[in-house]
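Before anything else, here's the structure in question.
One protein chain omitted, others in place.
As written, the chains take the letters A and B, and residue 1 is the first residue of each chain.
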Amino acid sequence: MMDRRAFAAGLLLAALGAYGQELVVGLSATVSSMDPHFHNLSPNNSLADHVYGQLVRNDERQRMQPGLAESWKAVDDLTWEFRLRKGVKWHDGTEFGAEDVVATLKRIPNVPNSPASFVTYSRPIKEAVAADRYTLRLKTERPHPLLPNDLTSIRIIQARVAASAKTEDFNSGKAAIGTGPYKLAEYVAGDRIVLVRNDAYWGPKPAWQKVRFRIIPNAAARVAALLAGDVQMIEGVPTADIPKLSKDARVTLASAVSNRVIYLHMDSGREKNSPFVTDRDGRPMEANPLRDPRVRKAISKAIDREAIASRIMEGQAQPAGQLLPDQFFGTSKKLKPEKHDPEGAKKLLAEAGYPNGFGLTLHAPNNRYINDEKIAQAVAQYLTRIGIATKVDTMPANVFFSRGTKLEFSFLLAGWGAETGETSSPLRSLLATFNRDLGMGAANRGRFSDAGLDAVLQTALTTIDDTKRGLLLAAASEKAIGELMGIVPVHYEISTWATRKGLSYRARADQYTYAFEVKPAK
Amino acid sequence: MSEVTPLRRFASEFCGSRAALAGLALLSVIVAAALAAPWLAPQNPYDLAKLDLMDSRLPPGGKYLLGTDGQGRDMLSAILYGLRVSLSVGVASGLIALALGAVTGVLAAYAGGRVEQFVMRVVDIQLGFPAILVALVLIALLGKGVDKIIVALVCVQWAYYARTARAAAIAERHKEYIEAARGLGLGAARILFRHLLPNAMPPLIVVGTVQVAHAIALEATLSFLGLGLPTTEPSLGLLIANGYEYLLSGKYWISFYPGIALLATILAINLVGDQLRDQLNPRLAR
Partner (left out) sequence: MTVYVLRRLLQTLVVLLVTSMLVFGGLYLVGDPVEMLVNPAADQAERARAAAALGLDRPVLEQYGVFLSGAFSGSLGNSFVFGRPALEVIFERMPATLELALLAMLIAVAAGLPLGLVAGLYPGKPYSRIIMAGSILGFSLPTFWVGLLLIMVFAVQLGWLPSTGRGPTREVLGLSLSVFSLEGLRYAILPALNLALFKLSLIVRLTRAQVREQILLDYIKFARAKGLPRSRVVGVHLLRNILIPLVTVTGLELGSVIAFAIVTESIFAWPGMGKLVIDSIFQLDRPVVVAYLLVVVFMFILINLVVDILYSALDPRVRLQEAK
């Protein structure tokens, strides 16, 4: 594995200012496969982007940029045309073309044993045609404005590989042939991944000849590894260490607000006997106050978002007033984070018929989001003060999500990362009426439902024109959050990377760690 | 000597050891502090309405003698309340596991044959099961709580006692005096409890004093993994686990003071335990 002497030499070079050829990165989670179509999870996708390319890529703020496609347009409501980049070479030296994309799209639904497939992105595509080597036409069943967004999640592989390769062939490296800036040299599940630079890459040349990713799941150990100089970059810097690291001369931090909102979901589905709603003395209560938008609004007003962001999150969060930070597509200019207003909250509770409050249990995961357990406790502290006596019950994510999906909770804290980088993602999953056939409301664990919202959302989801769609989505957000408080947004997570001094990273909203974006400072 | 009651003799023997006396004194103070926590503590750390987020992570001194944790909880109060939780978890799980393990282990050794085989295979299964899995299943089924943690810890620990008790009892069971007792027609229960069990006690108490301490540490580890006690009612272990993430950033007090309290408790238990072991040991008394 690591040759210590070479490594020490690398450090020496680094000290001399001529940065070494190797970059060692500490990752927070296991990369379960090198097959880019096997397991649709952030750690896998982030790593796959080093080896493979997509037609459309996201920049650090999740705005779409040309990737293997130089340009694209909707020819009509159901047809999209992509002009592909010429002269792109696969790692084996052969040339990339439209038939590779067609073959990739064909493989995606047919990966055996895939625990989380990419079918969601390829399903809307009814037909993929290579009009010529550099022109690709995609036809959809219904108007599908998110097609380019969806394509940012589809990593293209060679047609030859797509036809026959199995997942293990990617892991062994045999089939791991991409067009990306790095080639796979070694993959050891749960331990390390080694990449070497692809000098024939079509884009900007990465600074590092060799990149070694090490999996260090424990956050404190990851920071220690950085401080000890064993790795030169880490992701997921724990909030507790940020004040000290920001003063440490050996370290540079890079942070950016992410696409993930932390929110509270309330049981607005059950008319009565919500499982964890009680009166003030803890006796079960028949009425479900959480159905009343005024009560939900009161909950929102009770929380001091600024205090949570500064005290619990040590500044690594931005108070939230809607589903995504303002700069993302489809957000509303009108929605601002609710001000801390305990008096107003009490008034709303009284108006809703609960002047003495009631009792509630807030369920939250304790190993899923940054400081999830602590945020839940803080929320309970604030709610208890306005008269909603709140207990906190936290549990590992594996228990939490199973129970949440079975609707066993009345009030829960969770998070939502909008992978598409626009608001239709949280709107359709969290706030749209649960509907198995339409694929709506799949994560709507509070069973919020509003026919008006569903209608606006459906229109938005089939409106190809970006400006119009943006306005429709903003209107949907205003209705779902501003008016009805279907969920209570708490904050947007800020994600932070730390590098050794002398390196810089452009922090990303999608929380991906790209070694090819790590630059020696000039 | 015959006019002195055994209990008094036991007490005077115990007082002969200064270390054990000091341990007993320390333990008494700790237990008293734990019991009197509601009256001693400046704050009720379980009452969420009393915690002020703006007071979080304050260093020791000033309004809060030992500082505050990430939630604005007074560390002194949290430690006093945490002591009760940790003590009850450690002692209850330790004693139950000891009783369960000792009886099954000695019984296995005495009965032999199928009974012994059965018990020892159950022990095998149990030893292989990581505490974290047991705790996770209990959390999923029953939720979090002191009683659930005790169940999880007993599940994990009894097998150690059983294994140790059996080993000690096997070495005894064919000694002349046991054969003699059998020959005299003494009942099985009498042989078990009067002869085999006492002889198995010394190694069991060694394992026991260690395991009580270990139970408390194990509870801390489970809390660290998110499988411990409810986060709003912290034990010492949970406080240490919560402070863990602040270790690198110099906010030492969040895990340091609970750690000191934990160490003092375990030290006291061990000083007393060591003396008890020596006194209870039939072989040393001979």
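In the analysis below, contacts are C-beta pairs under 8 Å (C-beta built on N, C-alpha and C of every residue); 3 or more make two chains touch, one makes a residue touch a chain.
None of the values given here were measured: they were computed from a predicted structure.
When the full complex is examined, the chain removed from view is found to touch A, B. Of the candidate positions B:F10, B:Y46 or B:F224, contact with the unshown chain belongs to B:F224.
Touching the chain that is not shown, out of B:I240, B:I254 or B:V272: B:I240 (per the contact rule at the top).
Note that of A:F96, A:W416 or A:Y512, the residue touching the chain absent from this view is A:W416. In the full complex, chain A contacts the hidden chain through residues 1-4, 30, 32-33, 35, 38-41, 112-117, 119-120, 123, 167-168, 171, 188-192, 214-218, 220-221, 224-225, 227-230, 367, 396-399, 401-403, 405, 416-417, 419, 425, 429, 436, 439-440, 442-443.
Chain B residues in contact with the hidden partner, per the touch definition given at the top, are 112-113, 116-117, 120-121, 124-125, 127-133, 136-137, 140-141, 160, 163-164, 167-168, 170-171, 174, 202-203, 206, 210, 213-214, 216-217, 220-221, 224-225, 237, 240-241, 244, 247-248, 255, 259, 262-263, 266-267, 270, 274, 277-278, 281, 283-284, 286.
As a convention for this text, only the chains that are shown with their structure count from here on.
Centres computed as Cα averages put chain A at a distance of 43 Å from chain B.
Contact residues on chain B toward chain A in their complex (touch as defined above): 48-49, 51, 53-54, 56-57, 70-72, 136, 139-140, 143-144, 225-227, 230-232, 244-251. On chain A, the positions that touch chain B within their shared complex are 219-220, 223-224, 227, 238, 240-241, 243-244, 304, 307-308, 311-312, 366-367, 373-374, 377-378, 380-381, 384-385, 390-396, 398-399.
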